[in-house]
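Below is one structure, written out as structure tokens; comments come after it.
Selected chains from the complex are presented in situ; the others are not included.
Read from first to last, the chains carry the letters A, B and C; within each, the first residue is number 1.
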Amino acid sequence: MEVVVMEKISKNVLSQVITPRDPESYKGNYGKVLIIAGSTQFGGAAVMCSSAAIHSGAGLVTVATTPEKFTAINVKIPEAMTIDYHDKKALLTGIINNQVIAIGPGLGTSTIAKGLVKAVLNNTKTDQTVILDASALTIIADEKIPLQTTANIILTPHQGEWQRLSNLAITEQIELNNKTNLHELNPDALLVLKKHQSEIYYHDQVSKITVGNPGMATGGMGDTLTGIIAGFVAQFGFSLKTVQASLFLHSEIGDKLNEKNYVILPSSIIEKIPKYMAKFSSKEK
Amino acid sequence: MEVVVMEKISKNVLSQVITPRDPESYKGNYGKVLIIAGSTQFGGAAVMCSSAAIHSGAGLVTVATTPEKFTAINVKIPEAMTIDYHDKKALLTGIINNQVIAIGPGLGTSTIAKGLVKAVLNNTKTDQTVILDASALTIIADEKIPLQTTANIILTPHQGEWQRLSNLAITEQIELNNKTNLHELNPDALLVLKKHQSEIYYHDQVSKITVGNPGMATGGMGDTLTGIIAGFVAQFGFSLKTVQASLFLHSEIGDKLNEKNYVILPSSIIEKIPKYMAKFSSKEK
Amino acid sequence: MEVVVMEKISKNVLSQVITPRDPESYKGNYGKVLIIAGSTQFGGAAVMCSSAAIHSGAGLVTVATTPEKFTAINVKIPEAMTIDYHDKKALLTGIINNQVIAIGPGLGTSTIAKGLVKAVLNNTKTDQTVILDASALTIIADEKIPLQTTANIILTPHQGEWQRLSNLAITEQIELNNKTNLHELNPDALLVLKKHQSEIYYHDQVSKITVGNPGMATGGMGDTLTGIIAGFVAQFGFSLKTVQASLFLHSEIGDKLNEKNYVILPSSIIEKIPKYMAKFSSKEK
């Protein structure tokens, strides 16, 4: 019988991933991210996810959302650009021209949302990374959409979403089952299973995080993690370590804030990202 | 003649209520709150109330309001979700699916507002808590709406609103009268009577707060308290102590701020909630 | 020939005016303020003026403005209520029910703005205070509107606005002329003439301020002062000293900020008001 070894993600991964920037670099070197998120009822998710991506160091971030959310984005994160996700041509251009596409936070499961998920899977390719989160995962499960893009794929379900996606009841979500069912979905996909001590599955490697705290159990925390992953992949490239570093940083900041705060708002994590990236980055190139 | 004993709420109530979180918990453990608040003229009330609920640790907060306020909510508290309270189906789903429903801040007394109050009272049941505040109390008084839900009921009137609700002139609002008239409205309802040294009535127990200061005499302070109560009930459960702790924390933060501020804005109380919850929580489980 | 004695306003005025609050007071004791301000092009003026009034301690503040500015107000100062100044009935109710009415910041000189100025002058009476600022002063000068209300009147022109109002060229704006021409407009009006070392004229008393600095020479500073005056009159009552204290506090905060800032934004003054009111208030009642 196959044995799955669970690696514990260590803080070292931060300095391995967060390397000093080349002095002669410019914003084009730090990647272009498209975040497809938000809907009338869930506007804040688009705000938090894009803000997290920008605070994490992505060079350029565009949010594809419903235009009624543009003002909130312009106020909370003026560094982000916006496109109307009802505009098929602009959306397609956005999907093709960005290295990282994150889809799902606050998207809902409307017909439009379903079309957006399909558009991403159908129009991305090898040198891109697609992060599927939240509503996008529900849509994929409900519509049985195959994960057929040649882009790198990152799935970020919580346990309930993973159940819908993998058909594994929460009690069945043990390492071997998770790994097997992930590979059935797509053998090259990377899975971030969000839970107490979140786990990452990628090819044969399984790792988990042991930082984090229950003060982080607030709405929007997942949208924020997705934004950090997007920002990190955009600038450091897709790899298991990049995703591990994103997950670790998110929880590490949460733990620091938890020392003095009973609950931790996603917004408060986001504003600390640039400082903690500096703190944990390797000092020399 | 009946004697009413007035208990003074002590700071101990905070550590009794604000217990450490279970490390293996997730946001679903901290309750779902629906805040029905705001109208064209009083948009800020919805912002403050929902922001207070989230800063107080509610797991998930949805604001049912008029859609013209969605942008303000997405900006000020992106962690909140929104629903249009004109959408009867979405509203009813929200009422049924949330454990705590707070209604009233900035709602006004329009026909729509009246319908919202009735919808809450008609569609909530045993395992839920309904907090009736501000305009909701005026509507109940004006329309003589019976408090017939089987949900837990918390009423949060200031003295003028209590006069309308109880038919007690302010000079008549002594303990025995308040208790008697509250029991006539609903013998199981909990009353927070907001005044200098606010009082709480629940069954046979009467308690009052002796912290707080006149720098807190600013518009929006009541909306903020309602949000804190909602957040506390959502995560710590409905009980007299939970409401006492909410009221105490609100005034305690106000007192701390008053040391260096002549007036205290509700917004400044809200942002301090996570820190003061940490400070006063019991250290061990 | 008449001699005008110019008093220098001293810092003592702050502790004389900013007295400790009665512990048993509530928000109704700190006055209701209506701010009629803002237009499509000048929305920020309404935001800054109302925010200043609330940070200065007014009990309740309502902003009458164009509805397209409601979202900005809900975000920046959720404590404020709003009314649409195109709604004549709501506006008239607002004028009648507030103790202090400040009109002018960012109002523009449209036909609607003219009607608003007239509505204020025609519908206020003895126990109220009307603060006429910015566009309202231009309208009064252009339309030769008599200052006929029996309410207390405060005029807050800069030198150019005072020229239009008094027909005094800036070089002619010496004490005796200012006093004479003010009394012609209305012998009981109080004039705050904004300039380097601003002057206050009221009956026979003339005083000037010697604090303040050129870092405060930024757009919106006047709107902020108007808000402070409104908040102070609402809570401390109309008097020469109240206005002197408002003016002094505004410049004193500006001087403190100027120690470390080359320019001072109105927004940065506003957020400091509660702290400086505490610092300068008399400690005992």
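One rule holds in what follows: a residue touches a chain if its C-beta (ideal position, glycine included) is under 8 Å from a C-beta of that chain, and two chains touch if they have at least 3 such contacts.
These numbers were taken from a predicted model, which means no experiment stands behind them.
Count of copies in the whole complex in this file: 4, from one repeated sequence with 3 chains shown in place.
Note that in this section only the chains that are shown with their structure count from here on.
The angle needed to superpose subunit B on subunit C by their Cα atoms is 90 degrees, rounded to the nearest 5.
Each chain gets a centre from the mean of its Cα atoms; for subunit B and subunit C, those two points are 35 Å apart. Centre-to-centre separation between subunit A and subunit C, using Cα means, comes to 50 Å.
Shared contact sites, meaning residues of subunit B that touch two or more other chains, fall at 71, 75.
By the touch criterion given at the top, residues 18, 21-27, 29-30, 54-61, 67, 70-71, 73-75, 77-84, 274-275, 277-278, 281 of subunit B touch subunit A in their complex.
Of all the residues in subunit B, the ones that touch subunit C in their complex are 40-45, 47-48, 68-69, 71-72, 75-76, 158, 195-196, 213-215, 217-221, 258-268.
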